[in-house]
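Input: a single structure, listed below in structure tokens.
Removed: one protein chain of the complex. Kept in place: all other protein chains.
Right, chain A next:
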Amino acid sequence: MLTGVDLQPLWLTLRLACVTTVVLLLLGVPLCAWLASRPDRPGRLRSVVEVLINLPLVLPPTALGFYLLLTFSPTHGPGLWLANTFKIQIAFSFSGLVLGSVLFSLPFMVQPLLAALRQTPRNILDAARTLGKSRLSVLWHVWLPTARHGVLAGAILAFAHTVGEFGVVLMIGGGIPGQTRVASIALYQEMEALNYPAAHAYAAILVVFSCAVLLLLQVVQRRAR
């Protein structure tokens, strides 16, 4: 089935999903710990941040991609400044794909992780604090291990969602072969070129991958129970 199919988009997709998941873990864990830290007094700022995180769930991916492209276009605004000052190009580069994927997959990491952290009994965290432990120690040794199924579910969902992204990565990345042409874009381009066997190969791989992810997620959830 893979004979004659360019594997590069598949490797790029895998790389993008891995990097995005790692960035989301590094970003999502402290963010969720902060959001879940005061359940009795959530505060206005926490509510606003939670709404912003969940925005990609209802926002058309192309809209997010469009604004990212405008912001980071190398010809003006922040994009031009980044290019001139740090020689960094976000639009039409792998960094841009990562940025778009992180923003777009953030709710998929945050939702299960936040739910798991909020489910942890407060007494357990209070007990750790009475032992003289810092908030970081409590998070690392008690809170995250107790909510590990949420961490795992968030990572799986974020990874899978990044693999299946289309609108955002097309807008910010442009589908440049060898640089920003991920599997979903390759599938679309092959279909447009009427190369159905290649399109079929990409589609089949994505379908099989999605099924595997859902199965894995089910196993994680069953273990958590």
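The rule is short, and it goes like this: a contact is a pair of C-beta atoms (placed from the backbone, for glycine too) under 8 Å apart; a residue touches a chain by one contact, two chains touch by 3 or more; residues count from 1.
In the analysis below, contacts and distances are computed from a predicted model.
Student: Using the UniProt record as the reference, specify the protein name of the hidden chain from among "Sulfate/thiosulfate import ATP-binding protein CysA", "Signal recognition particle receptor FtsY", "Xanthine dehydrogenase" or "Ion-translocating oxidoreductase complex subunit G".
Tutor: "Sulfate/thiosulfate import ATP-binding protein CysA"
Student: Can you say which of A:89, A:146, A:179 or A:195 touches the chain missing from this structure?
Tutor: The one listed residue touching the chain not shown is A:146.
Student: Out of A:128, A:151 or A:169, point to the residue that touches the absent chain in the complete complex.
Tutor: A:128
Student: Even though one chain is hidden, which residues of chain A still touch it in the full complex?
Tutor: 121, 123-124, 126-134, 141-142, 145-146, 148
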